[in-house]
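Selected chains only, in their assembly positions.
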């Protein structure tokens, strides 16, 4: 239990550290996912590792929000902290969902181009780490956000191409259903990185 | 039109009552849905009953938000009240969507396991009622939230199993499309109960 003084003081430091850990955890999840689709051997082991990372993320988010609710003065607007934690968590949830779909759907081999899409996601989570790391410090933060937006466009373009190829090449409707969902889930994870960037941008502009 | 004095006073009572009614209405919707999939005879009658419950819920939500917008001092943060009403309403919308899909897709018989998933949803809405009922009173409220989280995990596990079985057993892609949507809609309704629990937890911690 912190002293009253401790509870009233801005805790820029502790929130920044907590967000950096949260973002790094999500980035680790996307790294494991890239490895899974690249090697594609023993998907279940990778899925279990991502599941553990996701549980760790849940605990970090929970601790951060509990801290937030017990802190009187916060370095950034309370809603923005809440929103930022939620959006970083969303990315990891989608990585977990994408990975598990490979097991649920008993995917035998990974379609051409899906590894590239996973790599775009991994680049985006890397930029989320970079942006969160300098949160409130203004240094290059908007550059990171612009780069996340660029990666989101790249992910959008690539997933659209993969979906078009899927419908052109695949004749089995069941395979179409499976892969459409997997591709869209990865793409939505990249999208959510842009949502993170938008919250970071809002926090940065408010504190300018 | 309440007096100025009435408008300025905290209305903990009226908000609690309104939220309890809203949660009970959603719980009634899930009860009718369980009955529908268990008996599975005359789905349209059940769908109409759920539609009526959903309309009643819309009216309750509308009245609650109008009251909120006219109240100067609120017992909990305004955004949290707004959020809580919205999330409870989301659950009912999804129950309505799941029920209607059975009619739209002319479902002849209910797949194995779907009744169990509907029952998990019903247990979750029951816990939402219990949690909302003690809102602001702290008694056991976090226990209810933990139980909702447990039910969400249970719903997640069960729906994943049902989807895997669907793809393993069903050869007709059109049946896969229909059931995949129904199962996912029920599971999303359970998910949204967890969103309700998260808002309740936030309100509880803020007022601790």
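First chain written, first letter: the chains are A and B, and each begins at residue 1.
Heads up, the rule we're going with is that a residue touches a chain if its C-beta (ideal position, glycine included) is under 8 Å from a C-beta of that chain, and two chains touch if they have at least 3 such contacts.
Predicted model, so just to flag it, every value in this text is computed and none were measured.
*Asks:* Fill in the total copies of the single sequence across the complete complex, 2 being in place.
*Replies:* All together, the file's complex is an assembly of 3 copies.
The rule is simple: only the chains that are shown with their structure count from here on.
*Asks:* With chain centres taken as the means of their Cα atoms, state the distance from subunit A to subunit B in Å.
*Replies:* 27
*Asks:* In their shared complex, at which residues does subunit A touch subunit B?
*Replies:* 65-66, 69-70, 79, 82, 100, 104-106, 173-174, 177-178
*Asks:* Please name which positions on subunit B make contact with subunit A in the complex.
*Replies:* That would be residues 79, 160, 163-164, 167-168, 173, 176-177, 180, 202, 205-206, 208 of subunit B.
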